[in-house]
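Note that one protein chain of the assembly has been removed; the remaining protein chains are unaltered in position.
After this line comes chain A, so read on.
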């Protein structure tokens, strides 16, 4: 295709992506270097019979005017990145020097806002992704063995949790595990502890969020693997059977290697989606025990009356850096494939 024609065809989509994805990223970067204006203070002296006193007050008008004039705020360099709410270099150094054991150090780090969110986001991604892949493969193999008549309905039912709006899906589960809901009440009855509440304990909250994550994304890996299973070469399977391979060995040595490229694709998609875990934490009202990177950005932007754009932008930049790190292996591999094809 000629470069000129290519340009006209790609123009609408490219301008949409440049204006609303690339440019905002640049704007986020600029914002992250700025911080909200300090309030303008005026010092006035009032003199009475007992001498003069200095009083300091906020000049609301001047503050407003300053905000109007320079909405970005004042320049702050990289300080937002290193302050207490983000990378917290000073606090981490302090914790490193003063704590005795690694456990103590970890506790101190965990109390810092950014690291708390980062630790949850990474744990969530690291737990949910492999579990979803393993369970998805197991269910795909199971469904593949079902009689044809049941396959369709089985896939229909499985699609529901995946396609349902994340906020809505997590609400549905949340109401069930609520201490008055059916699962919550059953758990109380099983453990014999009438005060048991999933919301009250950090560990249970984490488990609950991850169970939701698995419930929500399992269908994706299941259906992709199921489609892949339809293309497994019959001949190889038969040959393996003649060689005396058991069912398990056939799965292990024929089916799984055949699905390897799919596995890479599913892993990539799951990593991307799990890394931005957001809605379930809102639905489960779990912010006391679990926050993710997306959640702390959301909270900064929602800060009533005075959104913390600088702070949100700094967290966003670090999240974007995280996404790029996560994607690097994939990008390198695709680049190699492309160069090989081109030459």
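Note that in this section a contact is a pair of C-beta atoms (placed from the backbone, for glycine too) under 8 Å apart; a residue touches a chain by one contact, two chains touch by 3 or more; residues count from 1.
Just so we're on the same page, contacts and distances are computed from a predicted model.
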For the chain that's not shown, choose its UniProt protein name out of "Electron transfer flavoprotein subunit beta", "Carbohydrate ABC transporter permease", "Formate-dependent nitrite reductase membrane component NrfD" or "L-serine dehydratase".
"Carbohydrate ABC transporter permease"
Of the listed residues A:13, A:101 or A:304, which contacts the missing chain in the full complex?
A:13
Hey, which of A:41, A:202 or A:320 is the one touching the hidden chain?
A:320
Among the options A:85, A:119 or A:141, the absent chain makes contact with A:141
In the full complex, chain A touches the hidden chain through residues 1-3, 5-6, 8-10, 12-14, 16-17, 19-28, 31, 71-72, 135, 138-139, 141-143, 145-146, 152, 154-161, 163-168, 171-173, 175-176, 178, 180-182, 185-186, 215, 218-220, 222-224, 227-228, 231, 234, 237-238, 241, 247-248, 261-262, 265-266, 272, 275-276, 278-279, 282, 293-294, 297-298, 300-301, 307, 309, 312-313, 316, 319-320, 323-324, 326-327, 330-331, 334-335, 338, 342
